[in-house]
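Note that this complex is displayed minus one protein chain, with the remaining chains in position.
Moving on to subunit A:
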Amino acid sequence: MSVGGGTVGGMTRIDKKPGGVSTAVSVRGLVKHYGETKALDGVDLEVREGTVMGVLGPNGAGKTTLVRILSTLLAPDSGEAVVAGYDVVRQPRQLRRVIGLTGQYASVDEKLPGWENLYLIGRLLDLPQKDARARADELLERFSLTEAARRPASTYSGGMRRRLDLAASMIGRPAVLFLDEPTTGLDPRTRNEVWDEVKTMVGDGVTVLLTTQYMEEAEQLASELTVVDRGKVIAGGGIEELKAKVGGRTLRIRPADALQLRPLAGYLDDLGITGLATTTVDTETGTLLVPVLSDEQLTAIVGAVTAQGVTLASITTELPSLDEVFLSLTGHRASAPRDPAPTDAREEVAV
């Protein structure tokens, strides 16, 4: 679908910033209260066209509320949000034509077969019958659901349902796609399947805003990250930038001989190429935990270890958990108890 400007339905669509950079999603001072609870407390956010923005935060941070406002399901109390050039409050109908939404819970009709689900959405998006049929076939094929096309979605596995949900979001070839915790509740293998699908969709040039509770998911899919907590943006920027801010990755090295643990730790600390913190020894698992900030650093450390002639049994890198990210950004833990907002109540049970 063309994202060009112009006057549509009597209202002008603003899709270029003065600088000339195309903005797919622009959020300014968004506020939403549920009674006493502030689900969103002045959120600012900018997503450039063709990029993937990850919104990272714990339960009740306001992620779902944000997605529901951006997809016109919920009206904000104040603030402004423009998606693909359309104002969420003033131009909801135009906006709905150019977005796709995959909610936290697979929002497919379980009683209908997969094919009928997609055909229905196609018809509701005003595709002629013939095109709606073709599009349903095409997307089932692409999301590897052709064999299950005629079975009710209730017989699908969790991963198949999510894939059907993603396919349904893609029917109208949206310019902006909202994915609200697309892999919450899925097992690791299925999660990887969904990630692959999302990556393919991004390859097609769709702008994606995805919410997640997992640093790993954000790193896999997003190019930029916004960290939210209690309805506020507490950090934002490129993934690498943010990772550096929170202490980057941890390299976990297990020498074949546990006796070499301590000498190796001392050697690496002396070299001075590790990240902010010093190397720690985990005697229980016989591993060495080395903080690294960049790929260069990682390569240098592995090179140094190999140069010492130490035989390695295993070597892995770990991302900081959401909890660690929060601890370093806010000084409090992500799981701090608070009253969930009504909409985010769903988030609570989804874990």
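Just so we're on the same page, a contact is a pair of C-beta atoms (placed from the backbone, for glycine too) under 8 Å apart; a residue touches a chain by one contact, two chains touch by 3 or more; residues count from 1.
Definition applied: contacts and distances are computed from a predicted model.
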Omitted chain, identified by the protein name its UniProt record gives, among "Glutamyl-tRNA(Gln) amidotransferase subunit A", "ATP-binding cassette domain-containing protein", "Transport permease protein" or "AzlD domain-containing protein": "Transport permease protein"
Touching the absent chain when the full complex is considered, from A:123, A:232 or A:252: A:123
Option touching the unshown chain, where A:59, A:72, A:190 or A:207 are the choices: A:72
For subunit A, the residues touching the chain missing from this view: 1, 8-11, 68, 71-75, 91, 93-94, 96-97, 99, 101, 103-113, 116, 120-121, 123-128, 131, 134-135, 152, 168, 172-173, 342-343
